[in-house]
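Omission of a single protein chain aside, the complex is shown with its protein chains in their original locations.
The block that comes next holds chain A.
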Amino acid sequence: MEMLSGAEMVVRSLQDEGIEHIFGYPGGSVLDIYDAIFQSDKIEHYLVRHEQAAVHMADAYSRATGKVGTVLVTAGPGATNCITGIATAYMDSIPLVVLSGQVPTNWIGDDAFQETDMIGVSRPVVKHSFSCRTAEEIPIAIKKAFYIASTGRPGPVVIDLPKDVQSPLNKFPYEYPESVSLRSYHPTLSGHKGQIKRAVAALLSAKKPVLYVGGGSIIANASKQVLALAEKLNLPVTNTLMGLGAFPGQHKQFIGMLGMHGTYEANLSMHNADLIFSAGARFDDRVTNNVDKFCPNAKIMQIDIDPTSISKNIHADLPIVGSIEVVLQQMLDLLEETQATNDSESINAWWDQINEWRAKDCLAYQTSETHIKPQQVIQALYKVTKGDAIVTSDVGQHQMVAAQYYPFKEPRQWINSGGAGTMGFGLPAAMGCKIAFPDRPVVCVTGDGSIQMNIQELSTCMQYNIPVVILLLNNRSLGMVKQWQKMFYGGRQSHSYMDSVPDFVKLSEAYNHIGIKVDKIEELEPALERAFELKDRVVFIDVAIDPEEHVYPMQVKFGSMEDMYLSKTERTDA
């Protein structure tokens, strides 16, 4: 058998796992692994400028491809810098393996230089973690980590690697396990037959059904089944922020995103439904609004691979544990077998009602002579990219506007931090997507606050020539914070104004990128066209937008789903 050191085992195990890209930052406790990487020609390593960005890159790489993202960092500060990234992935169920260095085993517990209990610090935001105390444990720990990260409800897994365990001086027989099984871990994939029957029956007898599709449908690659079921039964479909793209945004049965900034028709359909069929969504507080007033007449049917997501916030009358893809296919097969269908008359009446709500045209907005509106920017982006770009975003108003005005065609096309809402996610995320898909247009829609949380990655873009487009909706403020202050805090703008935004054009140029400033609406489309034509350059477009624009619709706090502000002057219940 081949004899390898612990450090070599790490790199070989990753290779044997099929890992091609890894994102990271070196330091004392992982130098042996970095030395092994130097000698490997199979793994491409990207050196970031801050470890948080490495995790976001690996995370978005995973979101875009469905593969597991891999990160390598040093002990102590290197490891703790990853925590925001790990938490971001955890909240959105993204599979990652984070390898972090550790002080030598005989120093653990002594407050040695750069010692941090990474297993302890990361524990609440990982799916699982491993600490390797001998080199022989490394291959099996890595195999298990990838298996756990990517199966069931995916999530990040941390592997702690003490320095002595990696030592090049000691060699051990190496063999990478072909498969792994854990007696304590068996995710359920297919749905209970009786529940499938009951679910189909409930769906067929519903008069006002809504198919409520979340990020779980994207993770499970269930878009085909979602579309087939929706079309077969003519169901209205709403996507969560994380589910955008799971069902095509331009489809006539798509009623828009739901929730806090969801469409009028999506939120009213939910509120008035008699059956809500959730596929990989988790009744998050940003969707339900006040749970006591949530959808008073609806029977709730919920599929999720994670039993804890079922009936956590809203009681599910008909729960099904399983993979969305498998369960929906089981339902489709049963429908095929029985040739049963629903009552088209009541479904048509339901659509008539929904179309009335749609006619309200809740996403219509006022343009202005003097200011570019954020909505215009996203619509221009859609036009120029023909709806085909991978769009990543940061967090704030720009994120919501991108979600509302760029109707995503496909799953894995919209990459954002939904559960954690992590500002600073957008740029490294775009880089991770571009590395995964060098030939596809990738754009980061960002805000003047968010972009400055990981702006240093412009340097990584320069080093590896990762030509993403950065589209900054610059309102010279923490717009989403300001909107809340205007609406709920008597307009007191406590620390939401960016007193000094840098000259982003010059800043981009300093990193040898192209910067374009857009002040007038006529300049917008040409700038976007140029940016996407320059395929091998990073282009940073800084668009001055109306700083007073708010995101609407917006649910009224403590209200039901149908209670919304529709503009600065209009409210549904007023």
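The rule is short, and it goes like this: a residue touches a chain if its C-beta (ideal position, glycine included) is under 8 Å from a C-beta of that chain, and two chains touch if they have at least 3 such contacts; residues count from 1.
By our rule, contacts and distances are computed from a predicted model.
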Chain left out of the displayed complex - its UniProt protein name, from "Ferredoxin", "Coenzyme F420-reducing hydrogenase, delta subunit", "Cysteine desulfurase" or "Acetolactate synthase small subunit": "Acetolactate synthase small subunit"
Chain not shown: contacting residue from A:18, A:109 or A:124: A:124
Candidates A:183, A:252 or A:492 - the one touching the absent chain: A:183
Of A:315, A:495 or A:557, the one touching the omitted chain in the full complex: A:315
Touch residues of chain A, complete complex, unshown partner: 119-120, 123-124, 127-129, 131, 148, 182-185, 306-308, 311-312, 315
